[in-house]
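Apart from one protein chain that is not included, each protein chain of the complex appears where it belongs.
The block that comes next holds chain A.
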Amino acid sequence: MCGIVGLFLKDKSLEPQLGAMLSEMLVLLTDRGPDSAGIAIYGASQKDHGKLTIQSQQPARDFAGLEAELGKKIGASVTMLVKSTHAVLDVPRNKLEAARDAIAELRPDARVMGMGDTIEIYKEVGLPEKVAERFEVSKMSGTHGIGHTRMATESAVTTMGAHPFSTGPDQCLVHNGSLSNHNNVRRELKREGMTFETENDTEVAAAYLSHKISNGQDLGQALESSLSDLDGFFTFVVGTKNGFGVVRDPIACKPAVLAETDQYVAFGSEYRALAKLPGIDGAKVWEPEPSTVYFWEH
């Protein structure tokens, strides 16, 4: 199973409620996957600033003094916001990669969940409600976001095995389904220089898309390519800095529902997830076609 939600706001007045709306949608799909949950939120872009979301199993140890140490190491001012096992580091945009490399050195046990101009990723083992509470997702504002609640099939129930997966700046992916050729694709991507944190099939899909994008494809083209190169069952929802996309495999047995109004575009594995959104009764509601890429951008 697994449950996916996505919300792309067209109406700016809803932005302060993005986190609350998205967490409610995800909680409504709790019984599709109780193992772990995660949310990616795209917040406001700050001029010349970027951010890294990092995670540690020992936050007290790893996050203590990191702000100052990292600032010194990369020669720039750094601010850090700690939320439970995650911390969001605000650094100058041109120092993002230096900061990522520095963190690997300074705190080898901490993991980078995502980085970019606006993306923040929070994911942990546990029910969506608990995960959302833990990271105070409902207080977050943003332009768009995606979420996932997991019933694990292809790899262990761990924080790093939870979705969303991010392998490129401001890019992330959630997945309902299972890929059958992920080992082979992982081998090919490793040869191309991509690195992997887990044995998870979805991480391979995320890395595949990031690899295509870094080779010059836009997200739409990368999703089109995935239809011929990835084998298995999938409904993907993908987030980028400016928007989100949806694609389903040709068999399309993993469920998907889209809804669009003047205020938003929303995705849910089931209609249930959308049932409490404002104006849903008047929304255009439909199932995305198999092998068809859908994309919305600001």
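Here is the rule we use: a residue touches a chain if its C-beta (ideal position, glycine included) is under 8 Å from a C-beta of that chain, and two chains touch if they have at least 3 such contacts; residues count from 1.
FYI, contacts and distances are computed from a predicted model.
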With one chain of the assembly withheld, which option in "Protein GlxC", "Beta-ketoacyl synthase-like N-terminal domain-containing protein", "Sarcosine oxidase subunit alpha family protein" or "Iron complex transport system permease protein" matches that chain's UniProt protein name?
"Protein GlxC"
Filtering A:P59, A:P92, A:G232 or A:P290 for touch with the omitted chain leaves A:P290
Consider the whole complex, including the chain that is not shown, and state which of A:H49, A:K83, A:R111 or A:R272 touches that chain.
A:R272
When the complex is taken as a whole, what residues of chain A touch the one chain not shown?
251-253, 255, 257, 270-276, 285-287, 290
